[in-house]
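Single-structure report; data block below.
A single protein chain has been omitted from the complex, and every remaining protein chain is retained in its original position.
Up next, subunit A:
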Amino acid sequence: MNWRLIKDKLVERSFSLLLFSSLIVIALILTGLIVKSVPLVQAEHLGKILTESVWSPLKGSFGFLPFIMGTIWVTLISLIIAVPLCVLASVYLVEYAGDALRSMVLPLVNVLAAIPPVLYGVWGVLFVVPLLGQFVGPLFGVETTGYTVFAGGVVLAVMIFPIMISIMVEVLQTIPQELKNASLSLGATKWETVTKVILIKAKPGLLAAVVLGISRAFGETVAVLMVCGNIPQIPKSFFDAGYPLPALIANNFGEMMSIPLYDSALMFAALLLFVIIFGFNLLSRIILNKLEAKAS
């Protein structure tokens, strides 16, 4: 066969091999996590691990509920803060702001995305934690050190701003001018056009931005563990300390070999995180597909 054609075939084969091997890595991680988690699940009933709230590795009790709840609290708080802010900020940037402002702000937002998480953590410790402990807490009549799920949520919210804003801005920019004109030419104000037409039309895209934000929030580790307090308890309010799953793994993997089943428990935590993020992405993909089908 002609050498050129052989090269062509070779390229196709080798590229598909490369793609396949990157997928294999994910499968290997999953298998590794499952194998390592088996001892814990064999020692304790799975349902018990997930619903038990006592975490005391030395006594052999591994209840994961505090960590699951910690993760959920921190993620939810960050979303409550970030989603409305990001939607409004993107609407402002696309519909109201001038070109000069927009071309200045968007690169800045990207800089925000490039800041290493540990810096956000330091900012959280030096600014957010004292603010919550000394001002916001007393305002609500709560005594707190400031190391709370609230602090974690605030820091996380700032961290997911960039990804959400840049995607939301892109989504809003795809709304055709003629659609806006259709609403405006009926005598609608700009704000009516935003709330009744633009946001409705952009809903699937905006949701996709939120989903990416949530995925980032679930997995974020360092910045959150620096401000969350890391007490294995189920948070009951914004001002309780929490202990999200990624923080658990990061804080304890150094000593995991010294206590029986501890390594298995941490691998189980990682597996849990993996399953949550994977399942969440799958679910959101399905919902988005449905929405898109409905919209078109």
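One rule holds in what follows: a residue touches a chain if its C-beta (ideal position, glycine included) is under 8 Å from a C-beta of that chain, and two chains touch if they have at least 3 such contacts; residues count from 1.
Quick note on the criterion: contacts and distances are computed from a predicted model.
Going by its UniProt record, the hidden chain of the complex is named "Phosphate transport system ATP-binding protein" among "Phosphate transport system ATP-binding protein", "protein-glutamate O-methyltransferase", "Insulinase family protein" or "Chaperone protein HscA homolog".
Although one chain is not drawn, the whole complex shows that of A:Gly47, A:Pro107, A:Pro176 or A:Gly254 it is A:Pro176 that touches it. Contact with the undisplayed chain is limited, among A:Val197, A:Ile234 or A:Leu261, to A:Val197.
By the touch criterion stated above, the residues of subunit A touching the omitted chain are 99, 176-179, 181-189, 192, 196-197, 200-201, 294-296.
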